[in-house]
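Only a single protein chain was left out; the remaining protein chains are all shown in position.
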């Protein structure tokens, strides 16, 4: 195994161990129901986190995704209510909008040399603000096409369901892996994260790549918003608050370095699963007060990150002479 | 990166200009905006409100500036505010001593900073994640102390910190200005400032030069914790109660914004506390102006976002370079090739 | 009996009291309560419901954070034959999908507050400022609507400023300060309507600091009836509050007990009383009663 695979392997090992531990305490955790829930309930987070992985690998950050998810939901709901457009048309429209929104942020980041943290923070305010302007009330979606989509699922043995949105997440992760590891764009993303100045000297098209990365993240946030609206059949301007932080945590637990340049999309998937597992465990336990819930989530997060670091560190020592740490 | 040789006044020109524009805009929308008078033995007016309401963000921005200078970030300051407010309220209701309450709150703030600093400097966890942990758990801890309620208190001395006035100047204003002045003295009259900048730009090289970067990092996070503790105490004193759920909620973002608007780069290194204070005041002016403008609240965020974007555009060196082709020779575009890691 | 309870979060004292009371009620009845805090997020509530179903609880209580978006998961609960009881807020799903809803009518609360104000000022002209709840939240929308309904047709009452105070004391105080500045030092304001008591308490401080007398120079009416507002009522600094009882779980457990005993179908909406309290109601005593409830 290569050193670069270590963080991912560590995440995988931790997930399996943690799941095993949960199982010994609550045998019901191993039902297909819980597995199906893990996929369905975290679908929107998983999709958004894939976009976040690209951004973070490139050395940036995107704080706007939670707001974009909310905006997407409200946009879809309002459009379906006020116009006679078919949901698919609206989906295409909203994806175009969020993709452009991301691209615009990328352009500002690159051409005006502004830090991504701040640009996407402004994007975060803007997207949620626009959602408010569209509608402060939560708008239900009652189009029958939504019912059709929601009824697509594969019933696993044991009553668990693999739903459409769970499937969309898995496909997104698959495509994300393909783009990250098997395209020139993907290589350029890693190059950017390895050092922008160097990447420039090596002839990487910095502008196009930066804009592309944030456009992709915007697109996936839009897709995540669509999935979220399928999940809740509504658009609500206050939904998905703080999803960006969950996504960042998932990406980091998945073994991607926030400094950029290294990470795996597949790791992010398991990072999302670990986040989902923490929540499921807390709910199964059911004895924690509101505040202990927060504290325990924080501590488990810390535990996973330390474990991840520890495992990576311990096994990298087994790999011959010290590697340069840049 | 502003050259140090340029005039200090010129250095803050973009920030001062922005502040004046925001204030001017509000004044034109609302004529009484600039009036300041004395009522009830204290200064009274929208400008005073800005200074007063801006206290928490200004205080947080002091610590945040130093943290950002080390190439870090502290997302937990909002939660630390809540914890320290809760500690102060709980102490004052049980012991009745404001002094004890404040002392304990500050100690807890330092402890929170220590925790963050150890995670960052010793455990080597990236700052954004290390402090995210306390951001999530901290509010829980605060609620644990208050048990989810708003812990109200009536102790006059403690309340004085939030809504009292000294020489007709509201106390929060005096506190944040004093804190900022002390911080500036601390970093610029000692070598702390330069060492912080050094580890922010190249921690490895600084360590190799004998700088005790680990301890320094921990200290910086502790300063951030201390500032958050002061802010938290003021916020609790202001409403005579510790609101664990909402005190300092999302204020970390405002503080970061203040630092960036003030001219400190998120990439670490050169920092300016004075700039951050101006940044905090700019943000508070925007907030106060929105409140006083009378727009429906659903537009608040859009307006704020647009103003922020505008401010950042005004301050973007790249844009300025692009707009002034004559001076492009001296543009900073290319320097990044050498300067960036 | 194992019951799952999905609470929105702990964003306010009122919410904490509701949690405390629910736990108390469960304990009294020997119910094993699985508590899940959603940290203000609908997605977490949906996750919690799904986990409850996977775990096979006997019944589910939920205080939904928002009205929309529950169809799918409620259907799942129905398929799994787990009765669901809604607490304190409604959902706009099909009524078949849940057993019953216990709560107050948010619009009605606003209306009670408005009616009181209308009666109080009689024919005098009165400029009202409004402190809204969190933008987009259903209490903010409904309480605003109800209040406006009560004011309709009374042209002497006018809402001149309305901003969000995010349901918090700090923001309530800050926004009130700006209202006072904007309206001639407050001389232009005759009454304040706050969507919850916390904002009212913050605003009262602002009014005092501006040198005015809350409760006299500016009338204060708000909603929730948390203990602290009774202190203000007692001090003559607030004028009226509309109670939203935090004991939603009592009626809910009653309904569940009846349902499990002999399949009695309860009414689809069990409305709690929206009682109006004023300075005349011995606020000191009520404060003492309410103090221990975990507000």
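Some observations on this one:
Letters A, B and C mark the chains as written, and numbering starts fresh at 1 in each.
We adopt the following convention: contacts are C-beta pairs under 8 Å (C-beta built on N, C-alpha and C of every residue); 3 or more make two chains touch, one makes a residue touch a chain.
By definition in this document, contacts and distances are computed from a predicted model.
You can't see one chain of this complex, but its UniProt record names it "Monosaccharide ABC transporter ATP-binding protein, CUT2 family", from the set "Multisubunit sodium/proton antiporter, MrpF subunit", "Monosaccharide ABC transporter ATP-binding protein, CUT2 family", "Phosphate transport system permease protein PstA" or "NiFe hydrogenase metallocenter assembly protein HypE".
Note on the chain not shown: across the whole complex it touches A, B.
Here one chain is not drawn; of A:25, A:89, A:148 or A:183, the residue touching it is A:183.
The chain not shown here touches chain A at positions 2-4, 178, 181-184, 186-188, 190-191, 193-195, 198-206, 261-262, 317, 320-324, 326. Chain B residues in contact with the hidden partner, per the touch definition given at the top, are 1, 3-5, 189-192, 194-195, 197-198, 201-202, 204-212, 216, 269-270, 328-330, 333-335, 337-341.
Heads up, the rule we're going with is that only the chains that are shown with their structure count from here on.
Centroids built from CA atoms put chain B at 29 Å from chain A.
Of all residues in chain C, those that touch two or more other chains are 10, 16, 19, 135-136.
Residue positions of chain B touching 2 or more other chains, listed in rising order: 143, 147-148, 298, 300. Chain B meets chain A in the complex at residues 73, 75, 119, 123-126, 128-129, 132-144, 147-148, 244, 253, 256-257, 260, 265-267, 298-306, 308-309, 312-313, 316-319, 333, 336-338, 340-341. Looking at the complex, you find that chain A touches chain B at residues 61, 111-115, 117-119, 121-123, 125-126, 128-130, 132-133, 136, 195-197, 200-201, 245, 248-249, 252, 257-259, 289-299, 301-302, 305-306, 309. Chain C meets chain B in the complex at residues 10-13, 15-17, 19, 132, 135-136, 161-164, 166-171, 173-175, 177-178, 181-182, 185, 198, 201-202, 205, 209-211, 228, 294-295.
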